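Each remark here refers to the structure printed beneath this line.
Only one protein chain is missing; all other protein chains are in place.
Labels for the chains are A, B and C, by order of writing; each one numbers its residues from 1.
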Amino acid sequence: MAEAPAKRITDIGPPHFEKFLPPIVKKNYGKWKYHEILKPGVMVHTAESGDKLYTVRAASPRLIAVDTIRMFADLADKYCGGHLRFTSRNNVEFLLTDPSKIDALVADLAKEGFPIGGLGAQISNIVHTQGWVHCHSAATDASGVVKSVMDALMPYFKGEKRLPAKTRVALACCLNMCGAVHCSDIAILGVHTRPPKVKNDVLKKLCEVPTTVAACPTGAIRPANVDGFESVTVEEQLCMYCANCYTVCPAMPLNNPDTDGLSIWVGGKVSNARSEPRFSKLAIPFLPNNPPRWPEVVQAVTNIIEVYAANARNFERIGDWIERIGWPRFFKLTGIQFTRYHIDDFKHAGWTFKRSAHIKFDQD
Amino acid sequence: MAEAPAKRITDIGPPHFEKFLPPIVKKNYGKWKYHEILKPGVMVHTAESGDKLYTVRAASPRLIAVDTIRMFADLADKYCGGHLRFTSRNNVEFLLTDPSKIDALVADLAKEGFPIGGLGAQISNIVHTQGWVHCHSAATDASGVVKSVMDALMPYFKGEKRLPAKTRVALACCLNMCGAVHCSDIAILGVHTRPPKVKNDVLKKLCEVPTTVAACPTGAIRPANVDGFESVTVEEQLCMYCANCYTVCPAMPLNNPDTDGLSIWVGGKVSNARSEPRFSKLAIPFLPNNPPRWPEVVQAVTNIIEVYAANARNFERIGDWIERIGWPRFFKLTGIQFTRYHIDDFKHAGWTFKRSAHIKFDQD
Amino acid sequence: MAKRETPMIDELRKGPYPSFVNEMYKLQGRKPMVQDLLGQLEDSYEQRIGHWKHGGIVGVMGYGGGVIGRYSDLSDKYPNVAHFHTMRINQPAGWFYTSQALRTLADIWERHGSGLTNMHGSTGDIVFLGTTTAELEPTFAELTAAGFDLGGSGSCMRTPSACVGPARCEWACYDTLKLCYNLTQEFQDELHRPMFPYKFKFKCAGCPNDCVASIARADMSIIGTWKDAIQIDQAEVEKYAKAGLDIEGAVVAKCPSQCISYNGKLTIDDGECVHCMHCLNVMPKALRPGRERGATLLLGSKAPIMEGALLSSVIVPFINIDDPEEYEQFKELVRRIWEFWDENGKNRERVGELIQRIGMPTFLDAVGLDPEPEMISAPRDNPYIFFQPEGEEA
Partner (left out) sequence: MAKRETPMIDELRKGPYPSFVNEMYKLQGRKPMVQDLLGQLEDSYEQRIGHWKHGGIVGVMGYGGGVIGRYSDLSDKYPNVAHFHTMRINQPAGWFYTSQALRTLADIWERHGSGLTNMHGSTGDIVFLGTTTAELEPTFAELTAAGFDLGGSGSCMRTPSACVGPARCEWACYDTLKLCYNLTQEFQDELHRPMFPYKFKFKCAGCPNDCVASIARADMSIIGTWKDAIQIDQAEVEKYAKAGLDIEGAVVAKCPSQCISYNGKLTIDDGECVHCMHCLNVMPKALRPGRERGATLLLGSKAPIMEGALLSSVIVPFINIDDPEEYEQFKELVRRIWEFWDENGKNRERVGELIQRIGMPTFLDAVGLDPEPEMISAPRDNPYIFFQPEGEEA
């Protein structure tokens, strides 16, 4: 570690948010009355005072260079009195008081390659994670898949194509699910499909055996002496490739170019609007890692969205729609194959079995 | 065992049911068209042939003497050409072809103390079990509680008081749940509330230690040497008094006059009508054993039924009604106290937590 | 012997519902066993505790089930119930009887037991309540001579049961009584000789109303259903409307899949119907199940011990189950399930628990059933997929 400076400041926390609020926000803080979406990517909030705040939401790849941060700062100076914010899905929002400046801002953004959209019943940014850009655990890349999918979904981001309701896509590059994809309308999840290859020669040096054993949710790991090394063995039928052992012990790598890939999950949601929050459920167990454009993933996501857009009723999130039509219909309409992998076999599996005679039969 | 007779007949199974079907049933077998409930306890089935079969359903205590069986046989001869049947809830059904005989049959039944009813949206017989009459495992009596409750519910059996839908009451005298009460509109369940008292001196003689240990769902039982006896100990905080250990090992008795009692469960159903089949959920964790009339149980069941009858919509089973109004309202309307015991803490507990912000607040 | 006073249970002779105590009184004059039972029960009522000991193994020759041994822990005080075993007699399918058959049963039990019965036990058997070990074999001999046989207990297949079905119900989608009888006969050995890890129950319900509670109380639940369109008699619909039935409120609004509409004429989008039975229940004259009838097979329900109660879950969305070949196919499936359970089930593990433990997909593979989306309420939400070496592109 580098030497510490003379007078070290610590534990100050972030700057107080008030320092960063635009004057109109300070003035109308907590006194907003309603909002309207004016056009794709542009909305206006009206305060009780009558003040109007215009928001322009622009796409972001999230992974951005300081150059882009400076460019955003410049645009904020030019159009927004030096203020902007980012959203919980990593878009950037420009806050204007003068609606006449909106078009110019949008044009500047377009010039820089930052389209606007993602408001209301549209596809917004894909919440995602590090992938091969930074993480050791990734079963796939994050940014590359996201870029490929968003390129295909642009008509839905820009509001050129209609969706029945908000549609949230998320990606996580391994089962740790840093993108918290477990409650997304559509989730893309990197998966390993083979057990860890134990590095017996170094395990004892790098890890504690009991911690490694305890890391396994299915009890697949046992202490063992292998080739004279104090190490562990993995009972392969018990392993479902969660990589939790690798998280606690680097001597248990799972990454594998041929058998790592992606899975698709659908029907989750977070908001309490109408139905309660809900987990995403398995749609496609495995798609191959096919960089740089992951065509299989792009096709799978696009297909689900198109079928959904064509069939769901207004205000039905993907999960609400499937709830109404039933999972058998979902598989039929999307053409996705139903497999043994879809049937839960983890600890609480029984809850997902069909425990009634409520069955639909196609009338052909 | 007594000596076997010379020519032993075995494995013949029950008599073929056809032998016992009334002629009208044989003739119209599989060709019934519709039914109508004519009045409480009496219905008619019309066949495609136009034939009409009248059914009179009479209550039964299920535990009946051969005298009563003979009396039923006499009535069957007198009114039904020598045929009758019992139902899946242990009522007895007289099958008539001549409607003019119904009133006389009903009068004869009444004379013998067997009222008719239990059809349609009414309370039918309480499915129940052995209790102190025959079982070693019982935390309460069965027949006595059932008699006490049914005496109170007679207006609902006889159709004098209206119910929104079928209402199925069941009783089991211990957690083995031979009455399969787990899917009943109202279930009465005998419960122990103290751990087994291990009979260390005889355990080894009567039971296998590993089987006894394996019997415990929560792993509360451990092999141990107690006072020189090879036996087991029970970790009392881990015990939830299921008595499974007692089922496999007589040296683990739980029965206790002061701490055994009854619990009440609500909202289960079996049929697929409208909603899917559903488990009963805990309403009242504990009521004392108070023979011979169990007034607390009678009051609790009556109260739930009255509140349900007053509040539910037509065709709403108890569980459907609660689903609509929510559990907080159920507790409020019935005046039943909500306790820590209502909150699940068994293995799949998480599924029963409120995992949303969907909350109702009383407007006072 | 002087009759013990039984003031507490005598309380239960009063009141409008038929009294089990009165039933005992009918017998106690001539049956010392019943007299002692009354006495012991009064003790239980006074002391709020049962007085039966854990049952021992008793039975009839060559059978492993059908009798529940029972001994009093107050045998000094009540010697006539020192032994008080029950016998389970396999009921005729659908619980139909002739008066003749009932009298035969009554007479046998008069001769050999307490004279008390349960008509019927929760599994469906005729329960003969209370006799001594010595009387078991003679009772059995008389029963079989009269054409009756024992039901199951212990780790046997249990007595199958069936709703009244085609015998009296307009909704039966298959012949519940015939199937019930056929299964009972086919599996006599399994019924009488414990050979499984634990008990196994069949219940046959003719339609999704499930009047034998099969989905909650049978390891194998066979629930009738249909595949094609509900048969509508529009004239009868009109009559219901005229008679004052609120078709909108009572039928259309209550359909769980919202697939009915009504405007003078009733229309059902049959592809969306989940076969819940509600509309048919409300308008039996106007609506009938379709013509392509069969059953849904569900597996695994049971009471809570040890992992919590289970409902059966779908393993075959639809089968035809009428002719001998279809029966044979069904029984073959049953045998494959039993084989798998025998090999993999732990002691006292019901088949539903086994499936939960080893996983439905593994179970389906083993018994040769294809996964179908009708088997689930939703796909898994956890990412813990056991990929199979050859199957990752599946």
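The working rule: a contact is a pair of C-beta atoms (placed from the backbone, for glycine too) under 8 Å apart; a residue touches a chain by one contact, two chains touch by 3 or more.
Just so it is clear, the model here is predicted, and its values are computed rather than measured.
K.L.:
Determine which of the presented chains are touched by the chain that is not presented, and list them.
P.N.:
Over the full assembly, the chain not pictured touches A, B, C.
K.L.:
So which of B:233, B:259, B:290 or B:314 would be touching the chain we can't see?
P.N.:
Touches the omitted chain: B:259.
K.L.:
One chain is left out of this view; which of A:45, A:329, A:342 or A:358 touches it in the full complex?
P.N.:
Going through A:45, A:329, A:342 or A:358 one by one, A:45 is the residue touching the chain not shown.
K.L.:
Name, in rising order, the residues on chain C that touch the hidden chain in the full complex.
P.N.:
These residues of chain C touch the chain that is not shown: 304, 308-309, 381-384.
K.L.:
In the complete complex, which positions of chain A touch the hidden chain?
P.N.:
Output for chain A: 1-5, 8-17, 19-22, 25, 29-30, 32-36, 45, 53, 55, 59-70, 72-74, 76-77, 82-88, 90, 92, 95, 113-115, 127-129, 131-138, 141, 143-144, 147-148, 150-151, 154, 157, 175-180, 182-183, 211, 214-215, 217, 242, 244, 246-248, 250, 255-258, 260, 268, 270-275, 277, 279, 289, 291-293, 314-315, 346-348.
K.L.:
Please output the residues of chain B touching the missing chain, sorted low to high.
P.N.:
Residues touching the hidden chain, for chain B, are 175, 177, 182, 189, 191, 193-194, 217-218, 237, 239-242, 259, 261, 263, 265, 267, 279-283, 285-286, 288, 326-328, 330-331, 337-346, 349-363.
Assume only the chains that are shown with their structure count from here on.
K.L.:
Compare the CA centroid of chain C with every other chain's and tell me the farthest one.
P.N.:
A
K.L.:
What's the distance between the Cα centroids of chain A and chain C, rounded to whole Å?
P.N.:
48
K.L.:
Go ahead and note the Å separation of the Cα centroids belonging to chain B and chain C.
P.N.:
13
K.L.:
Which positions in chain B are in touch with at least two other chains?
P.N.:
Residues 272, 277, 347-348 of chain B each touch two or more of the other chains.
K.L.:
Scan chain C for residues touching two or more other chains and write them down.
P.N.:
As it turns out, chain C has residues touching two or more other chains at 208, 210, 215, 223, 256, 274-276, 311.
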